[in-house]
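Report on the following structure.
A single protein chain has been omitted; all remaining protein chains appear in their positions.
A and B are the chain letters, set down in written order, and residue numbers restart from 1 in every chain.
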Amino acid sequence: MVNSFFFVGLPYIALFSLVAGSLYRFKSERFSYSALSSQFLESKKLLWGSVPWHAGIMIVFVGHLIPFLLPGLWQSLTSQPAFVITVELLGVAAAFTALVGLVVLFVRRILSRHIQSVTTPVDLVVLALLIVQILIGIQTAAGHRWGSMWSVQTTTPYLWSVLTLQPDLNHVDSLPPTVKLHIAVAWIIIMLVPFSRLVHAFSLPIQYLWRAPQQVIWTNARRIRHIAPVIRKAEESRRLFLKGALGLGTAGGLLTVGVMDKLVRFFSGPNMTPEEQAALLQKRLERLEMTAEERDLELERMRNDYIFVANLKELSPNDGKYFIDYQMRPALAYRDTEGFPLLISAKCTHLGCTVASSVDASGRILCPCHISYFDLKTGMPQPGSPATKPLPLLGWALMDTQGNILVSQAPDGRREGEVPADKLDASMVYIAKRYEETV
Amino acid sequence: MIPRRFLPTAIAFALALPAYGYPEFQQFVKKNSGRGTNCAMCHLHPDGPEGLKPGQIGSLSTEEMNQLNQARAAFEPGQNVSNPILNAFGNSIIGKLGKTKFLQIRMHPEELPAALGDMSDLDHDGISDAQEYLAGTHPLDDSSGEPSRLLLINLRRYAFHLIMMVVATGAGLYGLNAILHWFDVLMSAARDKEEGNG
Partner (left out) sequence: MGSERMNAVGAFLRDRLPLSHFSYEEMVGKKLVPVHRMSWGYYFGGLVLFFFLVQLGTGVMLLFYYQPTVSDAHASVEYITKHVGGGALIRNLHAWASSCMIFCLFVHLLTTFAMKAFEKPREVTWVSGVILLMVTFGFGFTGYLLPWHQIAVNATKVGLQSIEEAGQYMPGALADFPRYVKELIQGEAAVGQATLSRFYALHVVILPLLTFATLGLHVLMVQLHGMSQGVDHPTGKTERFFPFFLLKDFSLWGLVFLAVITLALCLPFESLFAYPLFEPFDPLGSTPEGIKPEWYFFFLYYPLELLPFWVVMLAMNGGIVLLLAVPWVFRRTSRRTLSMIAAAAALYLVVMTLFGDAIHTFFKGVPG
């Protein structure tokens, strides 16, 4: 019942009052069709009240009008989150601007003795209603967020239903009380338009924006001659200042929105699914483990004169075993035809790829990156390969299980010590620091 | 092109061989694009399949070795391949073409883009995997791509942001210009006043 009064009855009363009242007033008192300017009574506060109020309310009004007139276009625009944020922030900023202006105007009406003499009760009621309406509007924007998105499905069809004389309450029934109040107050304000100075909105005074400046002054003929150029300059300067402020304000507003959008998203951190988080964490853990492993190997190579490579019997002549040498490069271990170890660097001398471990039929190993073949026995690259320098052969030492060195070989092939053939298979292969340091 | 009747032998040969980095592709890409590339275009580790490091064969567990062998036997196209030493692009090539076709194409690396088609864009940067292969950029990294193409694609992608920035800059310049003239008027007024006084 209450709903039908406020959203069906009231709208039609308001619209009737608006149309009939305006027409009547236009016919009977045409010259009252104005804002009843009080500029010449008090102009300082008027500037700081009127300008922000009109600038703000025009932006807000356009923001309410477009979703109503072009809901399709608006909907496609608001599918962009950045657009929604921009529009909402711009709207709220404009609302606050208008509010500040209104409050200044209100205070001016109350405090200035001159103005009070031309103020009617309706003026004060309208001013108060507008202030309340803007406050409700700001509360709606803050409390029921992204009205620019939901209005297309709710208030737009409602308004169209009212205007097409098929009022449909379904669209507004479920709206929050704040929004309903906002709509109801809007109808009341519309109802009051013909009876107040708001009627000047119908004269669409847009030309104010670009017409040559005029000013009403208390004057006499002598004064005009003197003061006219000064005033023209003052007016021009005011217009330029307003234009500048408008331009810079728009730029600043947009910039603030853009920067805030980026900053908030940047500092609120990433929005990741648990799987993504897990994958990321695993990746970081792997990197940490790699670093730890490297450090571990480095420490081992710093502390020990000999590093274990493999048990000799595990090594084969045609498939090498990878290990890391004293200079932290990958290397391969084989067993040569005599049964002794054969250790060779596996870091390709071309661009440092890792050389593959299998030996082909002609006794070569291959770097798969750019196809360089190296002779396993000498380390020499095959002519025509991208690599031109040989893979260095590494020195080694064979130890028995007690840790005694049985035999060792320097990188240049000099061998020291002897080993009985029966002990060979049980021995272990080491690399030795002393050989590395001579490389 | 390997004649068809030799294929089984070729496949057996390929399986018996150690894992290859298939450098034919890399050499072609380098020649075609002039950009440096490495094994990381298709493999997990930039130094190729051999070695002990993560993503190389020496680091694989038994389970992963089974996966590897399974993937190596994916001869027919259309299988869901998850080779533990290949990255998503490498796996998508084998999955799409099948190993048989892949080994054929290996001798003609310039045919790979046509075989892959332009449908797949694994890094969603707007440039298809096949195009990225030709240009020598990384198919799995959205900040890697031919600069001119990336620029055009992103200009379109961020059109809304760019328009807003142009509007903001335009409004700012307009405002600054008006303020500039405002100062001009203020100063001439001050000058007039001084002259008037003097």
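Just so we're on the same page, contacts are C-beta pairs under 8 Å (C-beta built on N, C-alpha and C of every residue); 3 or more make two chains touch, one makes a residue touch a chain.
Just so it is clear, the model here is predicted, and its values are computed rather than measured.
Among A:28, A:79, A:117 or A:271, the one in contact with the hidden chain is A:271. Checked against the hidden chain, the listed residues B:60, B:115, B:165 or B:189 yield one contact partner: B:165. Only one residue from A:120, A:291, A:378 or A:401 touches the chain missing from this view: A:291. Contact with the chain that does not appear here is found for just one residue of B:27, B:59 or B:177, B:177.
Listed for chain A, the residues touching the missing chain in the whole complex are 251, 261-263, 265-272, 276, 280, 283-284, 287-288, 290-291, 294, 324, 328-330, 347-348, 351-354, 369. Taking the complete complex into account, residues 35-38, 40, 45-47, 53, 136-138, 141-147, 150-151, 154-155, 157-158, 161-162, 165-166, 169, 172-173, 176-177, 179-180, 183-184, 187 of chain B touch the chain not shown.
Note that only the chains that are shown with their structure count from here on.
Of all residues in chain A, only 80, 82-83, 86, 229-230, 233-234, 236-237, 240-241, 243-252, 254-255, 258, 286, 290, 322, 330, 346, 352-358, 366, 368-371 touch chain B in the complex they form. The touching residues of chain B, counted against chain A in their complex, run 17-21, 23, 26-27, 38-39, 47-54, 56, 58, 160-161, 164-165, 167-179, 181-182, 185-186, 188-189, 192.
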